[in-house]
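This report refers to the structure that appears directly beneath it.
Excerpt of the complex: some chains, original placement.
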Amino acid sequence: MNKKVAIIMGSDSDLPIVKGAITTLKDFGVTVEVHVMSAHRTPKQACDFSSNAKANGFGVIICAAGKAAHLAGVIAAHTTLPVIGIPIKSSTLDGLDALLSTVQMPKGIPVATVAIDGADNAAILAAQMLAIEDEALSAKLEQMKQAMTEEVLAKDAKLQAEL
Amino acid sequence: MNKKVAIIMGSDSDLPIVKGAITTLKDFGVTVEVHVMSAHRTPKQACDFSSNAKANGFGVIICAAGKAAHLAGVIAAHTTLPVIGIPIKSSTLDGLDALLSTVQMPKGIPVATVAIDGADNAAILAAQMLAIEDEALSAKLEQMKQAMTEEVLAKDAKLQAEL
């Protein structure tokens, strides 16, 4: 059976950003489970979810959090599954705090960090991980890449026509 | 019985910085317990320690960690005791990552953050918290403040003599 991807956000206010990841993964046909969980407000639930994620059929966990974004690190502490972190921009410091809190993990517990508010890329990265041993998914990624190329070429052609 | 202070460091490499806090608290006659615990490598021990800290007679917990410093936040998630965070400078980014990871806590779970590598101040702050209801400790803090003033005045007097 195919592995699922979990998307955990530290606050439901992160949903507008995180939605891009949900859609992208569903487009790839990947089964997604989405949760609001907090490293600080529901630490027990976060630890339990992470500790059992592998047994529950997950292959990758995506975590989105802002400010002192500890969620991805805390989730990563309880699993050997790859954990992807999306630093969320909040009202101060333009996302730099969340970026550094997510990416600068100490030796032993990596978090695969994507760009600030980079939810789509988190989803693509999760799909790339699952595709290492899944040729069908790999082919879908190849198609998406091709489509991106064609989209840029079309924009360039449109620009040539307009200028 | 007087409340104890716990000092937890994320790595034993933080000990040279943390030693200042241990000495300062012992000078105030405060009972100190020091641990190496990691939010990422020993999360269970950290959670357990924090969850039981109040019952075990602690009044304040000091946490020292570098890089994506999640330790203070994770400890704070499991207790209602005040938690003090010391951001530790590591080999890159001059401590800014640890500072932001410690101080920018989301609503609901504060960490009382002191300066980067500011272990002495963490100890003084812990003593100040305990002294709210402890006149003897409060008097010792007042003496320390007086001694600091006299030390600066003595340095100024020495400077006047030299120049």
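Chains here go by letter, A and B, matching the order in which they are written, and residues are numbered from 1 within each.
One rule holds for everything that comes next: a residue touches a chain if its C-beta (ideal position, glycine included) is under 8 Å from a C-beta of that chain, and two chains touch if they have at least 3 such contacts.
Remember, predicted model here, so these are calculated numbers, not experimental data.
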item: With 2 chains placed, the number the full structure-file assembly comprises; value: 8
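Keep in mind that, in the parts below, only the chains that are shown with their structure count from here on.
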item: Partner subunit B, residues of subunit A touching it in the complex; value: 10-11, 38-41, 43, 47, 66-68, 70, 73-74, 76-78, 92-93, 96-97, 100-106, 108-109, 111
